[in-house]
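First up is the structure itself, then whatever we jot down about it.
Only a single protein chain was left out; the remaining protein chains are all shown in position.
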């Protein structure tokens, strides 16, 4: 098989973008979720409503923001509200369809850690912390997660749960009183995982072209379940690739060295 | 004694205006408080900050508003905020020095009724109700009250307490957990009343020129206490009268028939 | 998603008998045209919510639209009583009206809590006030940190919010400015929202932090120029103070009120027709007395 003309990260971003539909209201995390959301907006979902926790609603950045509150997000937004209003009226108020999150670590029930590696009081690695994620994970209609799949990211036991996925599985979220349905899909550089309808444990449901389930199993910190029918992600179209690369190129130019 | 060249209402408004100091932040009720506050602004207190519950902060109307949310209040304000923000951040937040209220009825402890005459469930007269007054009375640093003194307004027992004055007297406010000091003065068409330092029962402390304490006693629905030293309000100055009359004349012209 | 439809369609499709309906507008931008259309379509058993029920709610109550009124100040601003409101409360005419009375601070907080997806709001209020004796919805709550006792009030979460705004764009994004009251909160607290606007423009060209309701929180946008009259729309027209004053006479007597409503609201097709009927009445010097 010939080397593909795209990278694993590009495939991941494109696969994530495809899950977003036109007219969805999407609360976007910085980094991979932001790239995927804007790719969706620039391809098949021109009317998607993108919201960043900095207060920018209906934003249409021409280049990817480096921070959650870049001037580009404000300048291209339909409106900019205060951060308390954002969390109170828009997120907690139940106005968000999709919360789109990244993660440092995830477990089999799609619970997320972005707080610490090691004990909380004396961490080995102090990560940035919660930000808006816990309440996005709680209040958004459903949650998409995108992160690279590897031994340090897909772990058996999280040192800290920052944002609730399906907790310990089954109907645990509902019992805990969470309003949103929680993570419905996890997109990685290897493939796509979805929670099992009953147990809510993540199952590998699709592989991106050229990857094998053995690869996915090998880098997953728990015994990864594989769906009965394992799909193959259609490879990036030329249009998707060109749009994504143009977006990254514009971004690199705009941000100078920082994004080079 | 010659007929005075001013009316009792004019004297009342002028006496009320004199109590306001430059740089005070005053939360203004519609009607008499609004007239007195703007007279103060147009005479000795040009930098007084006037706030109306409609969200208008630092407003400088050229004519008196007919409603609490006239366009004139918005157009001349330093800023206009939402009504929830007004009540949350500005009033409850403790940013108001003086709450300036009118009243339909008042009792000896300066409690106010603007809700019903007669029983609540089947009122003889249904008054407009609370509006912003209860929380103004509770949260403003102190409260000024202006109303005409008469048998129907100064009553022995209120049918309904809408806005807390000194409740049943003494340190009742403090015990009830109210933040503000409550009513510190009541200005009427006859004179000025202040709560006794300990009992907090209203005492007549000043009479406007030409009035007698017997008049005040006669129209008060409880046994009115008179201060040991009973002052006489200085009569309106020519400047005060001219400013007030010009304000009323501008207002009548602006509002057409409604205010004629 | 906002549909750009006629006010008649919006009221017919989005407000059902028995609904909890909040027509908001704090003196400014009061949705008179929408209120008239609710009356014209003979909606019944509505629980009406509004901080400042004024003439439009007086008309709705007098025409038998309401079963319940949630409010915090009911009067004709700058004029005096609302006679239909009083007649309903004092004399059960045209029908008994359940009164759910609150303070402004309460309702403002309750709308904000509704918009925030919370079941209740916490506030400093009602101390020494008699309302909690008559309204069991007003409760108290102890701060888990300081032990202070505060008031707790239930959120307002209407089935439908109805507001008037200055502008919408062709997608249905709405812009309002000036005294904005609790309109944003009312819309965000409600399941459905109807917005009448002075004009529909290609682009809102709003200042950066303006009060905007995105099209996806609005159910219907209806073009109704003058739709707030006799209230006002900053940037468009002033308050018709004479009408507020005249209303005192029109509404004092039941028969005069009904005759006026029948002639100007029930017999007119829409708000433009209503405005024409008023001009006709004025030119004939009809006495309201």
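By letter and in written order, the chains are A, B and C; residue numbering begins at 1 in each of them.
Just so we're on the same page, contacts are C-beta pairs under 8 Å (C-beta built on N, C-alpha and C of every residue); 3 or more make two chains touch, one makes a residue touch a chain.
Everything numeric in this text was worked out from a predicted model, so none of it was measured.
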item	value
Shown chains touched by the chain that is not drawn here	A, B, C
Contacting the left-out chain in the complete assembly, out of B:21, B:44, B:179 or B:225	B:179
Contact residue for the chain not shown (choose from A:28, A:91, A:106 or A:247)	A:91
Residue, one of A:8, A:161, A:219 or A:241, that touches the chain absent here	A:161
Residue numbers in chain C that touch the chain omitted from display	117-120, 122-124, 137, 139-141, 143-146, 148, 150, 152, 154, 177-178, 180, 207-211, 234
Touching residues on chain A - with respect to the absent chain	30, 53-56, 65-71, 73-75, 80, 82-84, 86-88, 91-92, 111, 115, 120-126, 128-135, 138-139, 160-164, 167, 172-173, 176-179, 255-259
Chain B residues that touch the omitted chain in the full complex	23, 25, 49, 57-58, 74, 78-81, 88-89, 92-95, 139, 179
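Throughout what follows, only the chains that are shown with their structure count from here on.
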item	value
Euclidean distance of C-alpha centroids - chain A vs chain C, Å	41
Centroid spacing, where centroids are CA-atom means, of chain B and chain C in whole angstrom	28
Chain A and chain B: spacing of chain centres that average the CA atoms, whole Å	57
Residue numbers of chain B (touch at least two other chains)	none
Multi-chain contact residues (two or more partners), chain C	112, 184-185
